[in-house]
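Heads up, one of the protein chains got dropped from this complex, but the rest are sitting where they should.
Order of writing sets the labels: A and B. Residues in every chain begin at 1.
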Amino acid sequence: MMKRNIYIPYAVFLMIVLLAPMFVKNPYYLGVLVQVGIFSLVTMGLSLLMGYAGQISLGHAAFFGMGAYASAILTGTCHWSPWLAMGAGMLITACVAWFVGTPSLKLKGHYLAMATLGFGLIVNIFFLAEVDLTGGPSGYTFARIPHITFIKWTIKSETSSYYFVWGILLVILLLTLHIIHSRVGRALRSIHADEEAARAMGVNTAQYKVGIFILSGIYASLAGSLYAHYIRFVAPDPFGLMESVLLVTMVIVGGMGSIWGAIAGAALLIILPEALRFFQDYNILIYGAILLFIMLFLPGGIFGGSQMLWLLIRKIPGRRQEAKDG
Amino acid sequence: MADPILELKDVCRFFGGVRAVDGVSFCVSKGQIKSIIGPNGAGKTTLFNVIAGNMKPTKGNIRLQNRNVTMLPDYKMASLGVTRTFQTIKIFSNMTVLENVMIARHPRSRAGFFSAAFRFPWMRREETSLIRESRKYLEFFDLLGKADHPAHTLPFKEQRLLEFARALANEPVILLADEPAAGLNTRETKDIAALIKRIRDTGVTVLLVEHDMSLVMDISDEILVLDFGKKIAEGTPEHIRKNDEVIAVYLGRRAEGA
Partner (left out) sequence: MGSIYALAALGFNIIYNATGIINFAQGEFVMLGAMLMAYFAAVLKLPLLLAFIVVVLLVACVGLILERGCIHPLKNPSILVLVMITIAASILLKGVTMFIAGKEVHGMEYFSGENTVVDMGGAKVPTQTFWILGVLGVVVCGLVIFFNLTLAGKAMRACAFDRTAASLMGIPTKRMVMFSFFLSAAIGGMAGAVIVPISMADYQSGAMFGIKGFGAAVFGGLGNNFGAVSAGLILGILEALTAGYLSSHYKDALPLAVLLLVLFVKPSGLFGSEAAGRLKKF
């Protein structure tokens, strides 16, 4: 892998994001893209955790939900400013992530998967059971969640939502790319490759694992807040076990170990069901089948698969070069 | 003994009823190459793990440069200057050769999540100097030409070298090398021997666990012999060569085996 400039793909991506609304005029499709943006935020964090640090989390929808509920309750019931509520949500999530992550991340493999899964379910039960706070199974209905205001614009239309969500995403993406290509990113990847060796090099692996868990939780919480202000209604349903699995699937489909893959995976798994709407109820069936297929035949994800292909193609001239040198 | 870098006193490590390391005491002086030898299962690797902080000793005391480090975890030991290489090579296969060495500079740099995300100017300067220093270590081991190769594409011997480069980049006070010649042929083993001497000459103390007797006898300043977790002899190579108990342990076993 050559040392690549991270800003060139970023600039290309920036152009695509900025220009997309010129081609997508239909507000419905724009809405789908807003959702892609929101989910990309979650999968980016999860990709840091899974693809870079090599840890599994099957409870990330809980962090997503915590952000959404924090925003809903603090703006609706307590009449806080949306921005303050968003920050508070991120803070709460970070604390919970620290509290849960510290003991969880000592576990490995299946145990870690089960622990995070159990945590996710508990949070979901909390959303369902605390009717006075969350509205219970029917969702938060005590007040309408307000629109968010950015400087002087109220984020109301699909177009403004699009620019708002993707604008935030772009900022976070840049920060994330910086983290990956830094001392922290290297430390995370060293944990993935070999924890014992990483510690032997002086990397405090436990601290880094919890750190990245908290960070990915904060991403999810931020996405949850954006979701709450965009949909303007929250119910426990979209923050359950299935959603956690869906998030992990997005990361895997996109290809682990690539932030771009996380965005691509989110896009694919949001757009595909929309395209397959006429299957209605059977999407659970199709979804299971897709997941199984990918795990069986393409465990590297779409990006991984295409990268492998690319490497194969590149290798051929490379071999000739070596032959000449020799 | 002048200037002990590492001092073990009565160190024990038991697994249930098994006494893997049983009351071992010794010193390593500055600038020495000291080797630990012994038959299979004598507790060499366990002793290494205890020193490096991977395992806590059941009993006993370990001092590094006159500081009690008995209960410190491994990553702390690494930042205090105890660096190890592994019996089975443990390079970070998902990174480039250069990045592998850069990881070793981890305790000597300080960028965190926040400063990395915002790329403060000092952090960028740190990164540049990190790369410069790391390349220096690669040069020492003749790996500079492959700095940008993925680490897992290196041939076996070069992976070993990379492991040493990485360990040295950690700027250790003492280097623990666990069977560095494992899997290498005679010529490559000779190279490793020369390399370890070169490392010693840069001022790093070396503690070695090795099976290859010729290598041990050739480069060690002092040798420690373990059998069933206990120290049975300690001294210069000549001294060890003549020690009856050591001969009994080694030759006796070999006679039984044959």
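One rule holds for everything that comes next: a residue touches a chain if its C-beta (ideal position, glycine included) is under 8 Å from a C-beta of that chain, and two chains touch if they have at least 3 such contacts.
Computed from a predicted structure; not experimentally measured.
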{"item": "Displayed chains contacting the withheld chain", "value": "A"}
{"item": "Among A:Ile125, A:Ala143 or A:Val171, the residue in touch with the chain that has been omitted", "value": "A:Ile125"}
{"item": "Residue in contact with the excluded chain [from A:Leu133, A:Ala206 or A:Leu291]", "value": "A:Leu291"}
{"item": "Options A:Leu33, A:Leu48, A:Val184 or A:Ile252, residue touching the unrepresented chain", "value": "A:Ile252"}
{"item": "Absent-chain contact - pick from A:Lys25, A:His110 or A:Lys152", "value": "A:His110"}
{"item": "Contact footprint on chain A, counting only the chain that is left out", "value": "50, 56, 58, 103-104, 106-111, 113-115, 117-119, 121-122, 125-126, 128-129, 241-242, 245, 248-249, 252, 281-282, 284-289, 291-292, 295-296, 299"}
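Keep this in mind: only the chains that are shown with their structure count from here on.
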{"item": "Distance between the centres, which are taken as Cα means, of chain B and chain A, whole angstrom", "value": "40"}
{"item": "Chain B-touching residues of chain A, taken from the complex the two chains share", "value": "1-3, 175-176, 178-179, 182-187, 189-190, 192-194, 196-205, 211, 215, 257"}
{"item": "Chain B residues within the chain A interface of the complex", "value": "52, 54, 73-76, 78-79, 83-84, 86, 90-96, 99, 102-104, 106-107, 109-113, 116-119, 123, 126-127, 130, 148, 150, 166, 170"}
